[in-house]
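Yeah, one chain of the complex is gone here, protein chain that is, but the others are all in their spots.
Then we have subunit A:
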């Protein structure tokens, strides 16, 4: 989109500003007479704010990315006081030299439509991109200049559809509030008080709705359509007012990463653009009809949530005043007490971990020992205003330990203090599964469940449950962010998640990670003591984790070709069936499923055997039938490695040496066995030709967790009875 850019000279210096509706800015200057900034907390002008002396309109409509770059990198110099139109014009062109060069290259390359190989540069026409030359529009003594008046009284009809409030009094009535009285006819009063009042009211409501959110223009329209429909026709004016009040930040979706804007020899290096919303690098440039550039960059990583472009308007509402959460002199901020844990019915291991986490939450900011930047993010990107590292805590809970129940006391703690909390999970079905459980635990709280297509996207609540992508729509909004199943995230090596999680957490907020299999880097941090953590090494029922055993078996492909399965495997399967257990049979590839099912049916003809995968439409139904013991053996891929609880089950992992099964995956799959109280000792078999490192490490991890559990006395029976070192040699 194109946006207006102007320069205003205060008594203390120059400032560059962007505006969605210049009339609001002019009116603000005229009305308050003071162009300074308002101090939100005190509601008064900040100390040192000064009167505006004059205002230069630099461009009525220029590509938003350029305007924001100029504003953010503005350095004033004393000669500016005496500059005229031409000098301002030259200044703009000079500051944007790099951008103009890139644009000319993009045009010369002709994007996709030319056939030549040589990239020529095609000169841009400044007037087409940025409008006519700069002119002065307001002076303190004289008021609005003729150009200024022209701008102010602009005919709104053409613009009405796109969000400008209609200033024309003859049209009668304000567009925002139905409560303000209809206008009088004073033509001399260019901008009636009532109109201004309705803009102010609209801006107030908008700021409230935008608090803690980070939205593109299209998303803002959706929010308005749902919550504040009366604002939709005049959103530009309302947003600009809120911006002038300091409650809404206006910025561009894609911006230059810092440190690239120098002059001199180093400036010629390729400039790196980053998406402000998700933090990923942006390489893709296309011609854009909204801003007129041929090389407008857009971010592909977060494309699913709308296009974040160089010229896309990104609005960020500042979070409302937050009650200090931890420590401090505020009343009600006591350290936690044991009684807070009582109502949740936790097992001893869970209690200890939850207590530890609550200690972490209650700790004051100055108590933290070492701060660590999120490892995946480069610290050089300072122009993006990355959140200085919030504190993190890891709850390392084994499969079946009851992670969800453990976070309830944490949520309770934050909610009691009036804070906002967020629980983020990797997948939509996990979100849908957790929602009723959390709702049951917090019956009086309003809970917003967010995922692609959810109807609650724009609601206000104190407790949020969301998938990863939804985090991108928040900005410094939460006091507590709980990330569940950290290693299962779709892009767990992608810095986008780290960025999004960090940005949506308030400056003084805290992180809690939940996982049974934290990534290696985190495990190392735990070992070296850098990461506060708590282990929950035993399951809810108090029995140790089943330690996997090994069966020697060739590749499944070979078995399928020869149409024969090894005797050891069949014997083990038989034993499982005999004892009445359900059998999870994990294979590494979807193409193995059908042949494996057929092969197994030949050996076990009397029982129901089915296969499922992510491509299976009837997966949900098959899981239900498996739970009800109708299906006895379920052949599946890693799609079922997490989240599924089936009582009395054994687990078989074929091709356990496959590269698709890493340590975390093996631990998770093994975790499907022995979940319920009635059958806590399921067996787990790893079938492969030889031992491999991931297998050994998975077993080591499980054994060490059992050892820790025993040491702390959480286990009902000693684990040595269960962990067998038998390896059946075949």
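Here is the rule we use: a contact is a pair of C-beta atoms (placed from the backbone, for glycine too) under 8 Å apart; a residue touches a chain by one contact, two chains touch by 3 or more; residues count from 1.
In the analysis below, contacts and distances are computed from a predicted model.
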Per UniProt, the name of the complex member that is left out, chosen from "CDGSH iron-sulfur domain-containing protein", "Predicted amidophosphoribosyltransferases", "Ion-translocating oxidoreductase complex subunit B" or "Rod shape-determining protein MreD": "Predicted amidophosphoribosyltransferases"
Which of A:303, A:564, A:624 or A:700 contacts the chain that the document leaves out: A:303
Selected residue (touches chain absent from view) among A:31, A:193 or A:218: A:218
Interface with the unshown chain - residue positions in subunit A: 1, 112-113, 161, 218, 284, 286-291, 296, 298, 300, 303-304, 307, 309
